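In what follows, a structure is listed as structure tokens, so that the remarks can point back to it.
With one protein chain removed, the remaining protein chains of the complex are shown where they sit.
After this line comes chain A, so read on.
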Amino acid sequence: MMPSLYWQIQWRRNRRLTPLYGVVLLLLVVYGWLFPGLFSRAGLAHFTQSWFPLALVAMAQAILMLTGGISLAVGSLVSLGAVVAATTMGATGSLVSMLLVLAAGLATGAASGAIVALLRLPAIIVTLAGSFIIGGLALIILPRPGGMILPWLSAVLAGNNPTVLLGLLILLVLGWKFYLATPGGIALYAAGENPVAAYRSGIAVEATVIAAFAISGMLCTLAGLFVAAQTGSGDPVIGTTFTLNSIAAVVLGGVGFLGGEGTMRGALAGSLLLTVMINVMFFLGMPPVAQYIAQGIIIVVAVALPHLLGRRLAP
């Protein structure tokens, strides 16, 4: 019985996301038609590089929103990751520097998670305060854009070859699948949907929330590391716009604000939509004012379609 129930659930979730997939696919086709170079190695590499940091922060945001939380510190964590990478890499070499970046994200994430879970404070307020502290920290570490990333790392991650990046994405998605198969992953959904019921069925709700925050923080600083590699340097305010965009991507992807509802693939599709939209509008030659309007319309359509089709799709 188990497999059939599993696939039933998967099918229902995918069906709700079909309209979003449709819009993303349509835009990808239009983009490929307007710019055939997309299908070259370098073209694919550059496009995935544009998408990758947003995909990472969308995952980071989605994990928190599945627990019923939200993070306003995504952008400052990205900046922190970027400046830690750019300031340490010269002295410590790439491996230590990357570990420092990941540790910074894990530690700050776990700390905010502990405050949220143990003191029972709203995530939105804790992460708002956190965004000021972390953003300030990034400015102290690197007051003015600078630092450096080893050129080989930039070339591997953000050069003319998409393989490493696509490989990383696949690894992350597999990692997420694996996490969901562990008790910790199941607890994530349970704690988000109904924390009291989850607690009564023996789930360590606090630990689950703290783990979610820690993973989320690490994904954000990883995005910062990537942005630093992509740009070859660090910038203490580079992440600012990621906070809002991560929320937009995740909500587009059908993750609910109340927790326990939504999928990672939805969040990834949402981030892909936001990325491909910008390129399509460029190649259509739209003036910026029209771009704002078109962007709004595409987002509304992507969100509204499931509801419009909802009646017909309902089981």
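To be clear about the criterion, a residue touches a chain if its C-beta (ideal position, glycine included) is under 8 Å from a C-beta of that chain, and two chains touch if they have at least 3 such contacts; residues count from 1.
Keep this in mind: contacts and distances are computed from a predicted model.
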Among "Ferredoxin", "Spore coat protein JB", "ABC transporter substrate-binding protein" or "Glycine cleavage system H protein", UniProt-listed name of the chain not shown
"ABC transporter substrate-binding protein"
Among A:G146, A:G167, A:P183 or A:G296, choose the residue that contacts the chain missing from this document, as touch is defined above.
A:G146
Residue of A:Q61, A:S97, A:T208 or A:S233 in touch with the missing chain, whole complex considered:
A:S233
For chain A, which residues reach the chain that was dropped from this view?
35, 37, 43, 46, 50, 53-54, 90, 139, 143-148, 151, 154, 158, 227, 230-238, 240-242, 245, 275, 278-279, 282-283, 285, 287-289, 291-292
